[in-house]
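Heads up, one of the protein chains got dropped from this complex, but the rest are sitting where they should.
So, chain A:
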Amino acid sequence: MFRIYPKILTILACISMALMAIGQYAIWFHAPEEMTMGLVQKIFYFHLPLAWWSFVAFFGVCAASVMVLWTGREQWDVLAGVLAEIGVLFSGLALVTGSLWGRAAWNTWWTWDPRLSTTLVMWFVYAGYLVLRSADVGGTKGAKVRAVLGIVAFLDVPLVFLSARLWRSIHPAVLASKGGGLEPEMWTAVWINVLAWGAMFGTLVLARYHGAGLKRRVEAALIGIQEKTLQ
């Protein structure tokens, strides 16, 4: 297993807490209130970082899965599982915040939009991936089977996005050439929150990974105790 030092985890957790606090200040006090949507627009500062980091997590699942096939080492399999958990959590929150935004901006809880639909389909795929992991599908070949699923799932992302875009779209282009209609203070709040959620993402991944390592050590110790008892 990768070695995670608890001190590093504590420091990263403190950094992410501080960044989160600064992010909240930037959202509520620094960034101006949007003229048309008012306070509801503040959802955007949560929605965008959550969506971006969930895609980073899903890419991480694919990369870790490639490493499983390449090296055959268990830690990459564990890392893929951890990243999928965090990705599903973040994309789930992004879907909820997106839905709240949609209700206020477009008067609908849900619409067939490339980004929303891609996120929803990915949420289904990776939630399914987690269910398969917990059910230990694959038996003795489990790690390889999970790795193949992790790669196949990510290959689907661009195809789902393209198909949803061909279907139809009303999502605002956030990173359009004219800055998506955001004031400079709004952009500052966006980037601080992207950073804060990134730190939170890193903390959660390390914490879960550390937990998985501890779980394996306990399991190994239990097996050792059982063997000694049998002798």
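Following the convention adopted for this analysis, a residue touches a chain if its C-beta (ideal position, glycine included) is under 8 Å from a C-beta of that chain, and two chains touch if they have at least 3 such contacts; residues count from 1.
Here, contacts and distances are computed from a predicted model.
K.L.:
Identify the UniProt protein name of the omitted chain, choosing among "Heme exporter protein B", "tRNA N6-adenosine threonylcarbamoyltransferase", "NADH-quinone oxidoreductase subunit J" or "Tryptophan synthase alpha chain".
P.N.:
Answer from the UniProt record of the missing subunit chain: "Heme exporter protein B".
K.L.:
Pick out which of A:Ile27, A:Ala64 or A:Ala153 touches the chain that's been left out of the picture.
P.N.:
The one listed residue touching the chain not shown is A:Ala153.
K.L.:
Among A:Leu79, A:Val125 or A:Leu182, single out the residue that touches the unshown chain.
P.N.:
If we include the chain that is not displayed, A:Val125 is the one touching it.
K.L.:
May I ask you to list the residues on chain A that touch the chain which is not drawn?
P.N.:
With respect to the unshown chain, the touching residues of chain A are 69, 121, 124-125, 127-129, 131-132, 135-141, 144-145, 147-149, 151-153, 155-156, 159-160, 162-164, 166-167.
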